[in-house]
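With one protein chain held back, the other chains of the complex are shown just where they sit.
When the chains are written out, they are named A, B and C in that same order, and each has its own residue count from 1.
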Amino acid sequence: MIDKQVESVAGAVDDVHDGATVLIGGFGAAGSPIELIHALIDLGVKDLTVGSNNTGSGQVGLAALIRNGQVSKMICSFPRTANSTVFPELYRAGRIDLELVPQGTLAERIRAGGAGIPAFYTPSSVGTVLAEGKETRRFDGQDYVMEYGLRADFALVKAKRADRYGNLVYNKTARNFGPIMCTAAETAIVQVEEVVPAGGIDPECVVTPGIFVDRVVVVRQPAQESVLVQEGQVYP
Amino acid sequence: MIDKQVESVAGAVDDVHDGATVLIGGFGAAGSPIELIHALIDLGVKDLTVGSNNTGSGQVGLAALIRNGQVSKMICSFPRTANSTVFPELYRAGRIDLELVPQGTLAERIRAGGAGIPAFYTPSSVGTVLAEGKETRRFDGQDYVMEYGLRADFALVKAKRADRYGNLVYNKTARNFGPIMCTAAETAIVQVEEVVPAGGIDPECVVTPGIFVDRVVVVRQPAQESVLVQEGQVYP
Amino acid sequence: MARRLAVDVPDGSYVNLGIGMPELVAQFLPSDREVLYHTENGLLGMGPPPHPDGVDPELINAGKKPVTAIPGAAYFHHADSFTMIRGGHIDLCVLGAMQVSASGDLANWSTGAEGAIPAVGGAMDLVQGVRTIYVITRHATKRGAPKIVSYCTFPLTGRACVDRIYTDLAVMDVEPEGLVVSELAPGVSFEQVREATDADVIAGEGLADPGTGKGGGA
Partner (left out) sequence: MARRLAVDVPDGSYVNLGIGMPELVAQFLPSDREVLYHTENGLLGMGPPPHPDGVDPELINAGKKPVTAIPGAAYFHHADSFTMIRGGHIDLCVLGAMQVSASGDLANWSTGAEGAIPAVGGAMDLVQGVRTIYVITRHATKRGAPKIVSYCTFPLTGRACVDRIYTDLAVMDVEPEGLVVSELAPGVSFEQVREATDADVIAGEGLADPGTGKGGGA
């Protein structure tokens, strides 16, 4: 019987290795898989390349992973937010690399990676410093930049509900990068609040079909990054 | 107040013009917007370029539109099916052009057209006659074909339910090309079985956000192409 | 400025409001118009901020602030959200600016200064994909440096992408012939605008005639 559920967040991430590329869902605090990220901190893997829209905030979740020296490179669109001090400090100190990508290009690169598209053309960033060194090409009189599909070894994603096949639904704007990141990772690891029986998710409303999901772990009452930051929590 | 509903199928298509490019939803008989296509036949516009996975069957719907001499070119992946005689006859007689595209490439071209992506690379058709004359390029040791985004003047799509904003849900495998075709047309025209009040579709379950839809027309009990063909119906 | 701009938001349009001052536009929208707000993190049909008791940390806007969803809203993932943007489906985007040039170049994401943390978000996608770009900004920085300039010195967000500029002094259209001042703020003269702008400005037709309700000088 197909059953993608695993027992613990520790077990869900235990094969993430030094040097791995990891896509981490979330936009700001919404959809950030805090418990899975903390399991990565517990695991202690190093030299990670992380693709995520932001760089976390406060001293928990992604910001804590970075502060812990486990991330050697960030691929993101907006590496500063309110309460985000960890990344800027390391970046200025030259201790972490940054690949800055426009948000829509980041999304499309991930989507392309998952869809077997090695490269595509986009108008975003044409004529700016972010297009420097990139191939450009003219179609119908307009210039476009060539961008590459982005794939990863792992994706860490937060969803609301799953079934044993790994079908997922999300909560509101916490959906953000989750569905596309699941498609672009060799191993997609998802934390959900509950697992329902097969058929418990309307097949018309499935957002991420289970084929894109490898492991599901239940975190019944996930921490909200925004709340942890307000409370001044620090991990570990 | 935003309200995309129009009164009649005739009114919904009345600005389709000679020479227009029209994407028509459906895979086989599932999701074929029969009533909208018949309205095009009544309208009598000519020289259409039609993008659709198949070429219709029997003497109704898309097959009837083609038989009526209104289509000068088909862009499709599978222009023959059981009960499909209209297209083959015209094609052999040299009276209709065919651009044959692998099904996944057709889908991706439409999706790219709707997403502002002018071109992308795909492995599909590499080394085959369908890649002849197309630009190829090697990424990471594998060959890919460059394909262009596909946009259209109009899309005719069948969905199940809409609200006044044009948010859509579909029925089972009748979803097929509908969501991507709505994104790729200047004017997306959708027939639905019912229009519900705003909020009547769960925002987590919207398949096509209304921003991609221009007109909605109610066809309460749409004809099923497969049933019409079985019955030997002929339109007009 | 936000109040003035809100008058120009077309009824029935799909609108994306940038972070900061642009967000203020929503509260000034004339009550007889219906507009659907898109926020690029994945919501179409964004409503006003929630009552403090009704905050859902997973329902936020692009500025990471809590919002609500109207009946008829839709949630979607990032690739679909930027399909809306890049694919030209959004009618109007209102953005802030660090600099805008006379030819409509926009700089609003980075000073390019040594040690600054570059952060672009969706701005480069918005300026390329959205049909109409309005900029809302003070005419000068707090230190008095002009923000409306001949050429941007800060790194660009996009070239020739801005259609109209709303400042505390004037409304200006980016036209092929240059920056056309179509409207002056109450008590502001064309001469004041000219002096505060580091680019040539042209007096629009309506300016000379206060009777149109669009002009009016000091």
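Note that in this section contacts are C-beta pairs under 8 Å (C-beta built on N, C-alpha and C of every residue); 3 or more make two chains touch, one makes a residue touch a chain.
What you see is a predicted model, and the numbers here were worked out from it, not measured in a lab.
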Original post:
Considering the complete complex, which visible chains touch the unshown chain?
Top reply: A, B
**OP:** Check each of B:Q5, B:N68, B:T81 or B:Q233 against the chain that is not shown and name the one that touches it.
**Re:** B:T81
**OP:** Using the touch definition up top, pick the residue from A:D97, A:E204 or A:E231 that touches the left-out chain.
**Re:** A:E204
Subject >> Of B:I2, B:A155, B:A185 or B:V207, the residue in touch with the unshown chain >> reply: B:V207
Subject >> Residues of chain A (touch criterion as defined above) contacting the omitted chain >> reply: 1-2, 111, 113-117, 163-165, 167, 183, 197-199, 201, 203-204, 206, 209-212
**OP:** May I ask you to list the residues on chain B that touch the chain which is not drawn?
**Re:** 27-31, 53, 77-82, 87-88, 91-92, 98, 100-108, 110-111, 122-130, 170-180, 207, 224-227
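Basically, only the chains that are shown with their structure count from here on.
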Subject >> Interface with the most contact pairs, given as the two chains involved >> reply: A-C
Original post:
Using the average of all C-alpha atoms in each chain as its centre, how far is it in Å between chain B and chain C?
Top reply: 36
Subject >> CA centroid of chain A to CA centroid of chain B, Å >> reply: 34
**OP:** List the centre-to-centre spacing of chain A and chain C in whole Å, with centres computed as mean CA coordinates.
**Re:** 29
Subject >> Contacts with 2+ other chains: residues of chain A >> reply: 108, 122-123, 170, 172, 207
Original post:
By residue number and range, which residues of chain C touch two or more other chains?
Top reply: 69, 75-76, 79, 82, 85-86, 128-129
